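Note that this complex is displayed minus one protein chain, with the remaining chains in position.
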Amino acid sequence: MPEAREAAVATVMALGLLAGAAGCSQDGGGAPTHLLDGSPAAPPPVVLDAPMPQIGTKADAVATSRVAKGSLAARCVASAPADTSHGPAVERIGATGVSVTFRTASALLGCDGDTDPGVGDSRWCGRALGRLEHGRLRDPRLDAAGCATPAGDTVAFAWFEPGPDTSYVAVGQPGYVEVYPVVAGLPVRISTTSKIDLQESRVRFDVSEHDAHGVLLGSSTLDARVAG
Amino acid sequence: MRATRSFVVGFILGVGLVAVGSAGAYHTRFVADNCNSAPPTPTSFITREGSATVALRARFEGYQWAGGCWNDNDRDDSPNDPHEDAATGGEGGDCSGFTFKVWRESLTTSDASFRQWGMLRYVHGPYTAASFKAGTGAPNVTVAKASLIKMDALASYGHIGLIYATNPDGTDRIIEAKGEDYGTDIWTRAYRGNPSYSGVRRTGWSS
Partner (left out) sequence: MSQRESLHRPPSIGRRRLSPVLAGLVAGCVLASLAAVIGATAVAQRSPAGARAIFDATHLPPLLRLQGEPVRLTYDVHCALEGVDDPEQSCDVSGTIHLRSGRHDTFRAIPLEPASTADRRELTVTVPANVASSREGFEYYAELREVGGAGPILVPGGGADAPHRSLPLPDPTEVDLGVHTFGSTARGMRVVSAPWGDGVSNVGLEPGRALPAIGASAFDVDDDGSVLLLDEAHGRVLRWGPTGTGPSSVQLSIDRRLADMALDDDGSIYVLESVAAQERTPLVRHFDALGRALRSVETAEPGPSQLRRGPRGPVVLQQPSHQWMPVAETGTPTAAPDQARRAQVGRPLRTGGEVVVLRRADEILVALVSNGRVRESWRVTSETALAEVQLAEPLGRRLVLVFRTYTDATGEFVVLALDRRGVATQFSTPTDEWAEAAPLGRFRISGRHLYRLGSDGSGAFVERYDMGAPS
């Protein structure tokens, strides 16, 4: 009987350790289980040449004139300066950040969010405007001031300009890789809660670019500073 | 004789190569050679008068994208900074970095208390012009434009300037870090009535 008791204690301890490890992997940088809109976090449609696990984010291009009235996206588009919007607005939903990006005649406008966009009174926690010259952004327009997780950790956003053959942009996060599909040819608004240097108002994003089959095209570090 | 001539030719070539290579490098050495990361001095009160002094000490000191340090010699020590390079390390702040230091804010966005930053402390702060326009952060609050007074700000999505004085014709004299080609100075502007601009105020002025 003492052996049975020892076995039971060992089993309980093992189960406890496993449960603790699972909890730690969630809190201490493991892959999230849901996106900000509450939908399950799932792998991207294509497995990328990148570390695992990989979480796919949602991205949807909507004509700026057809964004759902009263929606969070509509509130972003309505904030555009006097000139008219050009082309679609891209709405993105990730694990820690949501965003809308659209173009005007000579600029890129963006709104950053840290809450479920479907909730009625949700608001944008950050905005960005990037001047375009010859169609290219002059600066990634880092926003690291107003957005935070429920636990109070800063969520930083920046634009990443993918290469012409890039179909997916992958951003290294603590314990997982967040995958952003390139949509409508617009720069990709990426977000992170890691490698944020508040002293220098600076964020480093570890980024890789992949083609439609997931093949790695290149890796880089986007070193973005708060500016302008 | 021939060898001497050859040596001289090579020498001149060498000097020329280094000169061309280092000409750009010198302009980008202001931050590296002068600025520091000294901690700010907490202070219990700030006045608009004091902030105007901070602003006037940045006047004529240039402009640097993402920048935030300057001396007070009334000249831009890194003129003609290349526009394309975010890390040119030149003198001056950009519009939001300038405002952050003039308003003596904390790097922690939830902290509205006051921090006196040294002129040569290289710091930009967490806020962009768009952040200020939205009143992001504990020290910043949006206010009606008609109520703005000295050392309040007018901010658009891409720019912010501080009111220094109001003119009899209704324009404002704005002290601002305007851009690489403009530097930091005081100009008459019509920002107040421009719908792209919002009124922003730093909280906690002593009165």
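Things worth noting here:
Note that the chains are named A and B in the order they appear, and that numbering of residues resets to 1 at the start of each chain.
Following the convention adopted for this analysis, contacts are C-beta pairs under 8 Å (C-beta built on N, C-alpha and C of every residue); 3 or more make two chains touch, one makes a residue touch a chain.
Bear in mind the structure is a predicted one, so any value in this text is a computation, not a measurement.
Displayed chains that the missing chain touches over the full complex: A, B (touch as defined at the top). Within the set B:T99, B:N140 or B:S156, the residue that contacts the chain not displayed is B:S156. By the touch criterion stated above, the residues of chain B touching the omitted chain are 2-4, 6-19, 22, 25-26, 29-30, 33-34, 43, 45-54, 56-57, 60, 63, 65, 71-77, 83, 94-95, 116, 118-120, 129, 144-146, 150, 156-159, 164-171, 173, 178-183, 185-190, 192-196, 198-199, 205-207.
As for the chain not pictured, it touches chain A at residues 81-84, 104-107, 129, 131, 133, 138-139, 228.
We take it that only the chains that are shown with their structure count from here on.
Mean C-alpha positions place chain A and chain B at a centre distance of 30 Å.
Residues 37, 65-66, 84, 86, 94-97, 107-109, 123-131, 133-134, 136-137, 156-159, 195-196 of chain B are the ones that touch chain A when the two sit in their complex.
The part of chain A that touches chain B in the complex is made up of residues 81-82, 107, 109, 125-129, 131, 138-139, 141-146, 198-201, 225-228.
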